[in-house]
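And now, chain A:
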Amino acid sequence: MTNSIAEIHSMGPGDTLLAIGTNTTECHPIIGIAMLKAVKRGAKLIVVDPRATTLTQHADVWLRLNPGSDVALLNALAHVILQNGWQATGYITEHTENFAQFKEVARKYSPEEASRITGVPAKNIATAAEIIGKSNNVAIYYTMGITQHTSGVDNVMAVSNIAILTGNIGRFKTGVNPLRGQNNVQGSCDMGALPDVLPGYQKVDNTAVRKKFAKAWGCEIPEKEGLKIPSVLEGIEKDEVKAVYIFGENPLRSDPDINHVTHCLKKVELLIVQDIFLTETAQIADVVLPGVTFAEKDGTFTSTERRVQRVRKAIEPPGQCKPDWLILSELMETMGYPASYAHPQEIFDEMRQLTPAYAGITYERLENESLQWPCPTTDHPGTPILHVGGSMRGQARFVPADYRPPAELPDAAYPLVLTTGRVVAHYHTGTMTRRCWGLRGVAPYEEVEIHPNDAAALGIADGEPISVSSRRGEVQAVAKVTTRVSPGLVFMTFHYSESSGNMLTNSACDPITQTPELKACAVAVRKITDSAPVKPISSIHSI
Partner candidate 1 sequence: MYAKNFDETVTIDTIIKMTSPIIAIDKELCTGCGRCLEICPVEAIAGKPNTPHEVDTAVCILCGQCVQICSGYDAPDETFPTSRAERLEQRGMLPTVQEPLFAAHYRGDIHRVIEALQTPDMFTIVQCAPAVRVAIGEEFGMPYGALTPGKLSAALHALGFDRVYDTNFAADVTIMEEGAELIKRIQENGTLPMFTSCCPGWVKYLEDQHDDLLEHLSSCKSPQQMAGTLFKTYGAKIDQIDPARIFSVAVMPCTCKKFECERPEMNASGYQDVDLVITTRELAQLIKHAGIDFPALSDEDFDNPLGCYTGAGNIFGTTGGVMEAALRSACEMLTGTPLPDLELEYVRGDEGIRKAAIVHEGVALKVAIVAGLQHIDSVLEQIRSGEADFHFLEVMCCPLGCVSGGGQPKVLLPNQCLEAHIGRKSGLYAHDRSLAVRKSHDNPQVKKLYQDFLGEPLGHEAHHLLHTDHSHNRNLV
Partner candidate 2 sequence: MNAFIIGDAELCIGCQACMIACARAHEQLPTAALNERETPFHSRVTVVNVPEVTVPVQCRQCEDAPCARSCPVEGIVQNNSHIEVVKEKCIGCKSCVLACPFGAIKVVEDTIVCSRIFMSASADTPQNRIEKPPFVVEKCDLCADCGTPACIDICPARALQLVDPDAMQQKVENRRKQNANRIRQYRSQLM
């Protein structure tokens, strides 16, 4: 996030929240509460989502687009803003570059043209653009609905284009704000758990950076980028990758095209899985290393707003479970690299020496406060808002892009579009939440949302068992007949091991980030007529 969550609490009349590709109330409930309260105080809300959510109920404008048509929609918003002169001319002149090229592209996307691509009425596009153009402050929030597309990078850039076009960056109650999906995914990325960077987003292809780390760690830093997940799987197929070490991840349920992932991870010579439960992935591992839960470890978490917070051990881990840092350092020792840390603080201190954004953050400071990076010095208060007074990189760059359709479109054999997402009760592959009585109770099984028209055509009634299939697999689940989805669209989650949407999803991915297109693929649905006797469970079908 360029900005901070707390700013939402100050939003009201004159402010606008633009939520695109985020089911905030379900997936980030606390931020969702803040958003609804802001709306109640008088802030405007624009929601871009193919599916009806709690957020869409409160929206001033709901742009119900076809999955994967975000670029066309965002370009059309820019088109209308430019047409009416609502852009932030001063900001654009002073702080941006490449505006002319962007204008060229935006010109092609009239609301009518965008309506044809996105399915959103041109009128609604115009209304949304007017709200954005005339608001004092616009804060944009997005999540996987933007990134998990073959056009993921283009989508993010298109979002960013809107922000800089209207000067809604580097100020209070504005910004480009991706809401991260996990408590510490921001921290993991900050720590360099990415194939191309070292901690603090320092590029491995930078010689000076490599030199700095080589000196600190006493070893050579490879200059080649690491592999992204699709390349890892490809490497296994080509016998180039011999071992895979996975921790805190369950790709056998969270990655697209599970059948293919399973095939690869079964094929690889050595599979190590480090997790707190015996996940589906752990079950096929050669070695399972038991980790600890959040309550059993010390360290820091870095939240979606770049806020570094201390986490303290509350209970002792059971059995042979060890914190990740300890397992890793023991492994390093065993493999002949000296790594005798006594406490995560030592690791944190080592890290902040090498990571300028974290340099000013210390355990001592974290004892009484939490800090948002960049925090270069120990007397720096942290940075709640990025890009204040101009972009950190110098000039904010417009990166125009044209609309590209999703990799797989519906056809006669697979006539429906599947989009995936989450429900409030469950987290990710359900490894943890499906072990909780209450969470399991409110969401006991997968419900495939399907529009009444499609359901009627297929002879499917609400609550009936159905089969959903794609070119990659087939799963069975229960039909939820609802107008939450448009005709032609079905929605599933990947929380349920026995009915995972990722059996069906497409592994086609963004060319730059290799983020897979989990938000759109083609599927077919049929009623299950020859089903085994239904196993009665205690919960009544949900409303």
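The candidates came about this way: all candidates are chains of the complex that A comes from, given by their letters.
Here is the rule we go by: a residue touches a chain if its C-beta (ideal position, glycine included) is under 8 Å from a C-beta of that chain, and two chains touch if they have at least 3 such contacts; residues count from 1.
Predicted, not measured: the structure shown is a model, and the values here were computed from it.
Trainee: Given the candidates 1 or 2, tell me which one touches chain A in this complex.
Mentor: 2
Trainee: List the residues on chain A that touch candidate 2 in their complex, please.
Mentor: Interface residues on chain A, with respect to candidate 2: 25-26, 29-30, 32-33, 36-37, 40, 52, 54, 56-58, 424-425, 435-444, 482-484, 536, 538-540, 543.
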